[in-house]
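Remarks on the structure that follows.
With one protein chain withheld, the remaining protein chains of the complex are depicted in position.
Per-chain residue numbering starts at 1, and chain names A and B are given in the order in which the chains are listed.
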Amino acid sequence: MITRRTLALGSTGLAAASLASVRPTLADNEPIRIGWLAALTGPSSAPAIGFDRGVHQAVDTINGQGGVNGRKIELVVRDTQGDPTKAVNAVQEMISRAQVHAIWGPTNSGEALATTPIMARFKMPDVHPCFVDSLIDPARFPTAFRMAPSNSQIDEAVSDYGINKLKLKKFAVIGDTTGYGTTTVNSSSASFGKRGAEVVYKGTIDATTPDVTPDMLRMRDAGAQAIVVWTVSTGLISRLMNTRANMGWDVPFLGHPAMGSGEVGKLIAKPANWDKTYILGFKNCSYGPDGKLPQKVQAFVDSVQGKIDFADTTLWWVLAGVDAIDLIAGAVRETGSTESSKIVDYWNTLHDYPGLFATYTFSKDQHNGMPQSDLVMSEANSQKQGAYKLAPGYG
Amino acid sequence: MSSVSQELPRPAAASATGVLGRLLPYLVILALALALPFVTNDYWTLIATRAAVYWVLVSGLNLVVGYAGQLAIGWVALLTLGAYTASVLMAGTVTAPLPAVPAFAAAGAVGAIAGLIVGLPALRLRTFYFAMTTLGFATIVTQIALAWQSVTGGGIGIAGPLLPATVANGTGFYFLCLALGALCTWMTANVAQSRFGRALVAVRDAEVAAEICGVSKPKLLGAVFLFSGALAGIAGGLFATLQSYITPDAFTFDLSVLFFISILIGGRGSILGPLIATVVLTWLPEFAAPLVVWSTFLYAALLLVIVLAVPGGIASVLAFENRRKLPSNRAVLPRPDLLAELLPRPPALGAIRLDGILLRFGGLRAIDGLDLLIEGGAIHGLIGPNGSGKTTTLNVICGYNVPEAGSIVVDGAALSFGTPQRRVTCGIARTFQTPRVVGEATVLQNVMVGGTTLGQAGFIAAVFNLPRQRQDEARLREQAFLALRIVGLEHLAAVRTDRLQHSELRFVEIARALMSRPRFVLLDEPAAGLSVDEILRLGGLIRAVRERGIGVLLVEHHADLIFDICDKVTVLNLGRELAAGTPEEIRRHEDVVSAYLGG
Partner (left out) sequence: MIAAILTSGLALGAVYALMGVVYNVMFAASRVMSFTTGQLGMLGGVLGAAFIGVLGLPTLLGFTLTLVCCALVGVVTELVAVRPVLHKLEQHLYVLSTLALALMIQQVAAIEWGTEPRPFPHLFGIGGGGATDEKFWLPVLACAATIGGLELLFRRTLVGRAFLAIAEDNFAARALGLPERNLRIASYALAGAIGGLAGFSSGQLLLAFFANGAMLNFYGFVPVALGGLGSNRGAVASGLALGVVQQAANFTLGGVFASVAVFVIFILTLLAAPQGLFGVAQQRRV
């Protein structure tokens, strides 16, 4: 029976135990501690779940081969649930209590906006896949590196495709009502406008709205020739696609890679609803004209047959997770040290570093590692083992 | 005479050991908090800073939820408003950038006004409904923050306030938040121990009694919402500083619930309980964090366990004096001779006159044309069968029910209806058919509620415990203790009221009624449940009240008491006067005998 005394004694004991600081051993074969700030539950968790598979695969592989210079990798994972408050707590714990050597994540821009200043203050090396432009600033945040496209780069790729490849002039730009959605709708609209196209409709839709017919009707009435979608909510995406089919409106969807995820495939009413959808893609995760993935990537996919399921996630999420661990482990391996300045200096020297997900280039003044040329557009419904066919218009 | 009444204990004076005993838990917590950064790392300092920031908000919300009993679950709306106000003003996106102090003061002001807006529906709505409206407000504020991109940055958010370097972050900021947390503890404890705190609890647990004692619920709650809102706004600014960057998704439903449950787990009517609970609940998710995805589940499970195991909250665990046994064969021995001390200046004799009162409940005529005259310095009995309208008559005089026709005049001035809280200024006091007391408060505190309107110090004076407040409080205490001696309950002054016997509660209500220096006292079946001895003593007490020039209206079923002490008796039947006259006349009246008294 839980009496008040046991409750009081038990909780004091727990408090004392957790207050004791972890003092790591100073021996040279101390493990390499990597912090992984993941939004594994809560909204917008699909990317983190994908990253997580890659992360664990990479850590298991490296540790299975004896670690880095004989040092094993120790992963410190915290589920931030998409909550900036939890993210701040978790990052401080990783820095001060677990004393990790580098951090991968967070996976949500809202969390990253809060954690980046903290990591900068404590000079914690950080790679993350968040899109928001202002997260990367080598002057203010010298230890933060992005290994995914920035919002500007994404807007460029999508508007370029819509205007130059699809040859359309009028666009509707929509997103969900999260921070990411509202912000990206603005930046994407600006990008289209800069290239001389007309944004006839701009709006946000609550991701839980069960019926998006009113919004679709408004877009059609405004004369949109294509709809640009910025949301990771598979529920909203599938409703948009189903409504498009019900309306018999033959308009293409452009935009966020989440539109190609396996979840969407299961939620749409008919497979045909998934046609004419072109998503941001990555060169390394696309089947070339010969129908093949780049050799290195194919080799990886073959090696994890049966261990990693791609059907309900995307290849680039998994590969990004692998690359993140690889970048950190590689820094420790090449510099022989886990010191923050050494890791950061090493990253600043990387030029055309051949990752699985992309080819990265960093420098002291450039911490956005993905070149524009790595960005392509893919056909959303062509997913096979997490990778896509290139969209029409690419040669 | 029993040994209990031989010694006449003075009211609990501010002895050194007493004060130290009450302060000790807070001092221990403060000492631990001060030592924390020096024995552990930045992570725990961050968690402790967060707990301090949350406590700034929770201490104010404690007055709303724990004391006033209003289920304000959506209070995070004020945190959001304060955070954005402070951030926007310091960033200079709308106005020129302000320094920290004015920006935070503005955040407090915005929080105060918002607190009033969010809280006011409490005056109209039932508890759970009010809870849902606060949730609605929380969502509205978040949506506005998301949509108003030019000011708040929309989804991309805005950088938090940047404080001067010494207190910007780390240990410096921690000590700043600690100092503010200590200040808030002191201020809210001051309010809790003042007449405002007692009035809040009275409104929560015995609203009708609070009204008749002169507590104006709108004014009281309004002041509390303003004050709590201000604290929440300032906490918002501190929160934004801690996060260094705020986006709308930082202000989650979980956070709102955290504030609310801190108070319920800490225990209502306590400052220390919610303080401990806030610290524990800020730390608890961190304890569960290594479980990664199952952390929130564990947190919720622990919450459920705590609620079931310790329903009274932490405060009930710490309340040691409630477990001391009371003597079982207690007697209530009033001292009517002390009345002259409490009411030194007998009032000029006046009268309450009721003319043609008509009141219907649906199709039922509860009062059907009633005339009544209650004179000062006399005891007027009101008797009749059940349902004849006796209590309803009292309710009309007190203003709880509004009659359709008729008038009530006190000393030539007409009484307004529907405003029970103004009766105390006309000199009317009352006891209730079922005792309406605050079970969780001490007997002395319940009696002090009766004197709420006699205080002169305002809310601000209470917050800062200014000298005028201290004088008020000392005077009120002394008088309440005297009132308890008059009714013979001074030995139970420090006891929780829900531990008293039913008969003792009746005398507590009389003591409370005497506190407001009434000119008229309305007693609703005070003898119900009393033993024969106690009824005799009650009779003596009521007589002494009459001797002081107070007019007494006595509603009773105990015919012996009525005929013993009343000067005049009115008999009601079916809402109408059946007979009126001296006790002798009534005793022999045919209709009265057949309708009520029996042969």
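We adopt the following convention: a contact is a pair of C-beta atoms (placed from the backbone, for glycine too) under 8 Å apart; a residue touches a chain by one contact, two chains touch by 3 or more.
Since we're looking at a predicted model, the values are computed, not measured.
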Which of A:Ala98, A:Ala120, A:Ala222 or A:Leu267 contacts the chain that the document leaves out: A:Leu267
Listed residues B:Thr85, B:Thr133, B:Ser388 or B:Thr497, member touching the removed chain: B:Thr133
Options B:Ala168, B:Ala182 or B:Leu303, residue touching the unrepresented chain: B:Leu303
Touch criterion as defined above, residue of B:Thr45, B:Ser59, B:Ser244 or B:Thr391 at the omitted chain: B:Thr391
Residue touching the undisplayed chain, where the options are B:Val208, B:Val317 or B:Ala559: B:Val208
Touch residues of subunit B, complete complex, unshown partner: 69, 71, 73, 121, 124-129, 131-133, 135-137, 139-140, 143-144, 146-147, 205, 207-208, 253, 257, 260-261, 264-265, 268, 293-294, 296-297, 299-301, 303-304, 307-308, 311, 361, 391, 395, 398, 400-401, 432
Touching residues on subunit A - with respect to the absent chain: 41-43, 45-46, 177, 203-206, 208-211, 213-215, 217-218, 233-235, 238, 242-243, 245-246, 263, 266-267, 269
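Here is the rule we use: only the chains that are shown with their structure count from here on.
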Approximate Å spacing (C-alpha centroids) for the pair subunit A, subunit B: 52
Interface residues, subunit B side, partner subunit A - complex: 40-44, 46-47, 50, 143, 146-147, 149, 154-157, 169, 242-250, 252, 254-255, 280, 283, 285-287, 289, 292-293, 295-296, 305-306, 309-310, 317
In the complex, subunit A residues that touch subunit B: 2-4, 7-8, 11, 14-15, 18-19, 21, 40-41, 77-79, 81-86, 88-90, 92-93, 95-97, 109-110, 113-114, 116-118, 121-122, 132, 134, 177-183, 186
